[in-house]
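Note that one protein chain is taken out, while the other chains of the complex remain in position.
Up next, chain A:
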């Protein structure tokens, strides 16, 4: 009986192809919008998470200056006391639960090889930096301890720098000029691509901190200290330990605030991921409104359909159809119609999301749960908005209905 009714309603959808299509359009657009929004949204969330884990997971970044408050980082009234070698030494000596501790100072500097030049992010650091950031070498070797200590003119370069200067060639052993100093390339970093904020992570040059301080920065400051937690230690546990050690070495009395800040990259990742999730939800909700409009379209056309087929309803009632038969017939018809719209909408939505993921370089992340939900929801819309017209048909008086022209 139900199958019969479904077949019947598909038949009536086919009989009025154009009208059925126009009816479906509302649902199609609504569902497509929801699916596209949610799929693109979850792709963006994944992208953001991946980007931030590229910056380093389980990573604490210590910088000088007061922690960022609601009004932005630091206070203007405060003289910023930079981080120094002894802060680093204290952490290395006393901090437990860290996998790697590494200093870093960074500057955008013009790098020259032959007649080519490139503005690159030059970082002065030590050999633990690669471990702390979870970066790997494609070829060559990291700085040796003696190179780090003495500040020898050696460097590691990123893929972008290599392509700019050497094309596909081997850069090892070549000498490049960084600002007014020169350094020998001893290794090539693994390509990491762009961050979600459009920053090229491969346009980098790493050199020993001592060399950077002496030849580029012209001071003994350390801008930041990277502390990577080991596998057993959550960053939330590591953070207060780092704070204690630094307050101690920097002789900050208990009545005063920190003059440095510690950023937990994991927390930042979580915060950003939840922000994109919220955004996705909001966009999805807006798209959901168009589904409502689509539902009203279904109701409209079902009312027309009932009026148009009054005589048919009369015939069916006369030869013994019960109210419920007529009700079910039109309900099923509305449901089939909107389900059909839902399925077409899902396909279009996924296609749009696929296109967006290609152009925006985000992962294509269709969610089976969202798709199932869209199918269920479009069926529900058919039932809800089809009910009133169906009831109207079922309540018709067979005599009046048969007389209807």
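Here is the rule we go by: a contact is a pair of C-beta atoms (placed from the backbone, for glycine too) under 8 Å apart; a residue touches a chain by one contact, two chains touch by 3 or more; residues count from 1.
What we mean here is this: contacts and distances are computed from a predicted model.
Considering only "Indoleacetamide hydrolase", "Amine oxidase", "Macrolide ABC transporter ATP-binding protein" or "Sigma-70 family RNA polymerase sigma factor", the record for the omitted chain gives "Macrolide ABC transporter ATP-binding protein", by its UniProt protein name.
In the complete assembly, the contact with the undisplayed chain comes from A:320, out of A:254, A:320 or A:368.
Residue positions on chain A in contact with the hidden chain: 1, 4, 15, 311-312, 314-323, 325, 398-399, 402, in rising order.
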